[in-house]
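Removed from the display is one protein chain of the complex; every other protein chain stays in position.
And then chain A:
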Amino acid sequence: MASISLKNIVKNYGKTSVVKNIDLEIEDGEFVVLVGPSGCGKSTTLRMIAGLEQASSGDIVIGDKVMNDIEPQHRNIAMVFQNYALYPHKSVRENIVFALRRLKVDEQELQRRLVEISEMLQLEELLDRKPADLSGGQRQRVAMGRAIIRDADVFLFDEPLSNLDAKLRGHMRTEIGKIHNKFGRTSVYVTHDQIEAMTLADKVVVLHDGYIAQAGTPMEIYLDPVNIFVAQFIGSPSMNIVDATLHNDYLQLGEHKLPRNKLSAVSFDDEIPSEGQPVKVGIRPDFFNDKKYFTQSDSSFIFEAMTIELVEPMGFDKEVLFNLAGASIKARLDLRSDVKRGEKLDLLIDLSRVLLFDTNSELRL
């Protein structure tokens, strides 16, 4: 068990800079998820922690040891690879205990752990098979077993679920969460899937183009994104962004005037931008409600008689599309709402959930 700290980590491949100055503290026992679009440097960062890739500059500290020049085999880390990287010539059993063999763990202890892990991951029946004779989901579990059987200081996961179908992915996500709750080991988990990030993480780190865009608890990231990139990357369906104009007393959003003193950040006096400034407004689809089923509070605002252009039933919720200030807006309503395509609907939002962003920098106001 150990904390991890990344200090000004930079990684260049030739002239291209892939990871640009990452600073990150990971506490002992924390589950940190690195999330971001494909190619933003997540795997590279993880591989630098593992020692599979050398940082161009900066320090990697695990526990209290600077690891910069230490080979992966001496870092005491366990890792689950994206395409599992099982040893094709070894049985499932030997794959799982391979690291323990190196450590010369005594045979009784080794068998005890093997039994425990294979029960936990339902691998008992598969122990004598070779990886080639397993399904994708089974291989994934073997890869998990190979990692968690060890007493490693740090556990690293590189998109471990990305090759599974949706149902299995959901199931394994829960399992990984359970395993972490049971063992409480320091984990760094890379994914491009924001649902995995939200559900598993103690701390979410959103990467963008080799930078940390934002780090925080899942709810902080969800409710308080620092910029449009984070706001749109986290949350599904992603946040609606609309152009609007800020006035002294209100926010002009199409023909709607939203009272400014109820909006969250820009109600603070010294940060009030000048009259008539264009801004971008972000509203999550989840924060729209059908007025019929919601009691209003004094921070509520109602978009009256919006024409619903499309209804997508999802089971418990339905996603509806309507037009607001020239943009197509998505709202997520619960199953009570029985609005049909072409009908008009009053939609209610809580003004404190409306976020404003600078038009140029796309940073939160």
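Here is the rule we go by: a contact is a pair of C-beta atoms (placed from the backbone, for glycine too) under 8 Å apart; a residue touches a chain by one contact, two chains touch by 3 or more; residues count from 1.
Everything that follows uses one rule, which is that contacts and distances are computed from a predicted model.
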item	value
Undepicted complex member, UniProt protein name, chosen from "Sugar ABC transporter permease", "Protocatechuate 3,4-dioxygenase subunit beta", "Cytochrome c3 family protein" or "Enoyl-CoA hydratase"	"Sugar ABC transporter permease"
Selected residue (touches chain absent from view) among A:A99, A:I179, A:M306 or A:L365	A:A99
Hidden partner chain, touching residue among A:K42, A:R93 or A:R146	A:R146
From A:V18, A:L34 or A:A50, residue that would touch the chain that is not displayed	A:A50
Which residue of A:V18, A:M48, A:I62 or A:I77 touches the chain not shown here	A:I77
Where the missing chain touches chain A, by residue	50-52, 71-73, 76-79, 81, 83, 85-90, 98-99, 102-103, 146
